[in-house]
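Would you mind keeping the following structure in view while I ask a few things?
One protein chain is absent from this view; the other protein chains keep their places.
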Amino acid sequence: MITIHVRLFAAHRDIVGRAEMTVQQETGATVGAVWERLVAEYPSLGRYTGRLLYAVNQQFAEPGAVLQDGDEVAIIPPVSGGARRIEPGQVCNRFNPL
Amino acid sequence: MITIHVRLFAAHRDIVGRAEMTVQQETGATVGAVWERLVAEYPSLGRYTGRLLYAVNQQFAEPGAVLQDGDEVAIIPPVSGGARRIEPGQVCNRFNPL
Amino acid sequence: MQPFQPFVITAAPLDPAPLVAYAQTPDDGAVVTFAGVARNQFGGRSTAFLSYEAYAEMAVPVLARIAEEARARWPIGRVAIHHRIGTLEIGETAVLVVVAAPHRQEAFQAAAYIMDRIKEIAPIWKKEHWADGEAEWRHE
Partner (left out) sequence: MQPFQPFVITAAPLDPAPLVAYAQTPDDGAVVTFAGVARNQFGGRSTAFLSYEAYAEMAVPVLARIAEEARARWPIGRVAIHHRIGTLEIGETAVLVVVAAPHRQEAFQAAAYIMDRIKEIAPIWKKEHWADGEAEWRHE
């Protein structure tokens, strides 16, 4: 088992009632598994599935990223928004390489 | 005959050596005729032909505009420039109607 | 005195002057300053005030990364981005983006791009507190 520190923000924190929590996961657990566990416990988080970004130790991470003992996982709900207009030909992938 | 007040700016003023002048023109003379007369007198103005804007009494005017006695004609050399990029589909007519 | 920090998350009111002073160098012919401010309504519904929250340990490096993305795309100079958190009254500035560049087209494009990217990936959230007393996170 590994110990994972979870950070929650904005509406997620309101739903869960906590900004931080520590969870035990199976060795080899992924970021996505942490999210699934949260949704199982707090079903009203479910509507955010597919609209999230994740970070491990303050770096963006894919849901399939494998966690290490002691990692900090941040669940990043859709950010503050504002009408965004996608221009023709505009690059709109979320993770542009530098 | 009509009396026209001519205003000159920037390089034109340097060429002519004066910022203002008063000229007599035939009744019915156009803005373009004032310019042609200036070029005849100061041939080094000629390279600006076709790259100018004109104003009569502080309003933009076409070269064919007919002058009235006492009008102020301003010869407006190409303005201060800076690299301009025309985007596809961009409106770039110089006299946009409001 | 602490040196100027180009990428900041702060609860203090924002002032563009030090960002412009930092960003502009003698090579620059253009400085674009974008201020995102708390407005009085959204979608016709009146807003009383806004509050912003950030994952600050991550948001600061994300702002720096977004500036680097812009610098990799356009020939621009220095960039500064300050984002406020906490409670904002109507008219107060939530975010300042300053881009200096030799030429204006690139400064405009980079500033607009940086704002788009902040809205996409910076871990900063806005809560709208409506005039009728309700409140909601704007990612709802």
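Order as written gives the chain letters A, B and C; numbering starts at 1 within each chain.
The working rule: a residue touches a chain if its C-beta (ideal position, glycine included) is under 8 Å from a C-beta of that chain, and two chains touch if they have at least 3 such contacts.
Computed from a prediction, not measured in an experiment: that's the story for all the values here.
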Identified contact with the non-displayed chain, of C:T10, C:Q24 or C:S51: C:Q24
Given C:R71, C:R104 or C:H129, the one touching the chain that is not displayed: C:R104
Residues from chain B at the interface with the omitted partner, ascending: 7, 9-11, 14, 51, 53, 55, 58, 60, 74, 76-82, 84, 94, 96, 98
Residues of chain C (touch criterion as defined above) contacting the omitted chain: 16-17, 20, 24, 26-41, 90-91, 102, 104-105, 107-108, 111-112, 115
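Here, only the chains that are shown with their structure count from here on.
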Chain B and chain C, separation of their C-alpha mean positions in angstrom: 44
Approximate Å spacing (C-alpha centroids) for the pair chain A, chain B: 64
Between chain C and chain A, distance of the C-alpha-averaged centres to the nearest whole Å: 23
Two or more partner chains touched - positions in chain B: none
Contacts with two or more other chains, residues of chain C listed in rising order: none
